[in-house]
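Here the complex is missing one protein chain, while the rest keep their positions.
== subunit A ==
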């Protein structure tokens, strides 16, 4: 198996695919008078197209626009401030995914709270936080649950574990996001020209291919679900341009060895069982109706938002332009702070902190030295 998968990064295959894309992109330009514009929806794709060199190699031929799929980057400032406020108590242990600890809030980041002696722990799995709660019965343990549809079922597993095992000192502060409402918003507003979508390889494991049919039926926009290795990215881009040239929108599952067309039914059921739709605030965009999931009322005893009285004020406006970056309106280089005041060592916004953020990807792999 590993030998098979190694070929996904074969340079022979990749180089040949690259040539094919160049040819197809040329045909597209001849037909439509401009280069095709594809949005990579997910943060891991943003990182992958930068890291593998695909974005640089296709510059001037195919426009690759980073989309709204980095979970840390889309979390709005007020939510981040609330999470940091949550950590300001000796009675609590805050558990989080690693990317969150350095995201700057209005005044400070979780890591600063930790430096001040607050108990902030990075865990690999939300279930680890339930274990920490069991080991610390005199403390309230809160897991910061952020993420898209790949992560939401994993959060559900931790809720199930805490509920089944009656771990009464565990709760979760949830601010999750759904892919469909944000894509609809971007496509409805049309501020950024998107001809086709590279659909997220991981989120699609849960959602499946059929879920995306609305893109074709309602927007006539094609989408290709693809993986993260060079040959997968390149063949995804090639297929997208081919669909655009044929003017025949369709959803293609080009990640079939991992993504089943119907998605993962067990994961979908877990989401339904533990979560209900809610309005969510997106960074730089504002509240989008029904764009996230919160813990079902039935499990309100596990919801940190009802357990603790946390009220973050309105955050101060900053010069960080992550809000425009996640909508694909500007590339990171257009932010005046990029690579000057804002670097991975001293990040000003989440797009520079997150391992899936556009600014971090551009800083590490796309900057002209």
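Note that in this section contacts are C-beta pairs under 8 Å (C-beta built on N, C-alpha and C of every residue); 3 or more make two chains touch, one makes a residue touch a chain; residues count from 1.
The rule we apply is simple: contacts and distances are computed from a predicted model.
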> Of the options "Glutaredoxin", "Molybdopterin oxidoreductase family protein", "Hydrogenase assembly protein HypC" or "Recombination protein RecR", which is the UniProt protein name for the chain that has been left out of view?
Replying inline: "Hydrogenase assembly protein HypC"
>> Can you tell me which of A:85, A:125 or A:343 touches the chain that was removed from the display?
In response: A:125
>> Considering the complete complex, identify which of A:85, A:106, A:136 or A:355 is in touch with the unshown chain.
In response: A:355
>> For the chain not shown, which residue from A:40, A:99 or A:324 touches it across the whole complex?
In response: A:99
> Per the definition of touch given earlier, which of A:36, A:105 or A:147 contacts the omitted chain?
Replying inline: A:147
> In the whole complex, what residues of subunit A lie against the chain that is missing from view?
Replying inline: 1-2, 4-5, 7-8, 12-13, 16-17, 19-20, 23, 42-44, 71-72, 97, 99, 124-128, 147, 150-151, 153-154, 157, 201-202, 205-206, 227-228, 231-232, 235, 238, 254, 256-260, 264, 266-267, 270, 355-356
